[in-house]
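One structure is given below, encoded as C-alpha cells.
In this view, the complex is presented without one of its protein chains, the others remaining in place.
The block that comes next holds subunit A.
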C-alpha cells in the first residue's frame, strides 16, 4: 500500500475531512488495473501529463497522485493543479502537496491551486487526468444564487455560519445528488485533452448505471466504466468511481 499523505496541518472546521470516499479514490488510482491503464495511455516518453483535481479540499487525493505519480501514471514529470471554491481548501491543499513531495528526490511539478467554479478557468483541451469527488449527497435543489463565503475576519457567530456553508458546499449535491456532478460532466468533452481521463466518484443514489449510459451516448465514442467501489451493498452510501475517457485515435 502506498502511504496516505498527511493532513495533520489542516483545520477541518471549514474543509472537508478525508473520509471513505477520499480513500476509495486513492485505492482506485493506485490499483493495478488503473495504473496499468494510465501508464499505457500516458506513454513514458510522451508530453508531461496535467493532473487536475476539482474540489481539491484538503488536497489528500491530489497529493497522493503527485507523490506516487511514477507508479500511477508511469511519469515522474506530471504537473498537478487543484481547484476549489473554498479559499481555506485552496491554501491547505497547496501545503498538503508540498509536504507529501518534501522528501522525493525527483519532484512532480505543483502548479498550485486556484479558486474557481469547477473547470471554468482551465484552457480547453489541456487536462489529461481530472479527479472529482463531488458533493454527491441528495439534498434540496441547490440555490443558483448562493454566494461563496469569503475568508474575511468575522465574529464567532458569522464564522460558524460561514464554515457551515463551506462544509455544506462540499457535500450537498441537490436533486439526486447530481446537480454539481452534471455540470462537471457537461464540461468534460471541452476540458479534457484527446488522451484525457476523468475519475468521478458517485454514490448509489446518484444512479451510476444511468450516468454511465448517458455518457456513452455523448458524440465522439465516449466510454464510462466503474473501476472502483466500496461501502455497504444495499445502502445508498455505497460508493463507486467511474472512469470516463474516449479512445485515442492512433
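The definition used in the following text is that a residue touches a chain if its C-beta (ideal position, glycine included) is under 8 Å from a C-beta of that chain, and two chains touch if they have at least 3 such contacts; residues count from 1.
The rule is short, and it goes like this: contacts and distances are computed from a predicted model.
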{"item": "Which of \"Multifunctional methyltransferase subunit trm112\", \"Trafficking protein particle complex subunit 6B\", \"E2 ubiquitin-conjugating enzyme\" or \"Glutaredoxin-related protein 5, mitochondrial\" matches, in UniProt, the chain that is not displayed", "value": "\"Multifunctional methyltransferase subunit trm112\""}
{"item": "Sole residue of A:41, A:91, A:212 or A:246 that reaches the chain not shown, by the stated touch rule", "value": "A:91"}
{"item": "Selected from A:6, A:36, A:120 or A:164 as touching the chain missing from the view", "value": "A:120"}
{"item": "Selected residue (touches chain absent from view) among A:25, A:81 or A:240", "value": "A:81"}
{"item": "Contact set of subunit A toward the excluded chain (per top definition)", "value": "46-48, 50, 75-77, 79, 81, 85, 87, 90-91, 94, 106-109, 111-117, 120-124, 126, 144-145, 147-148, 190"}
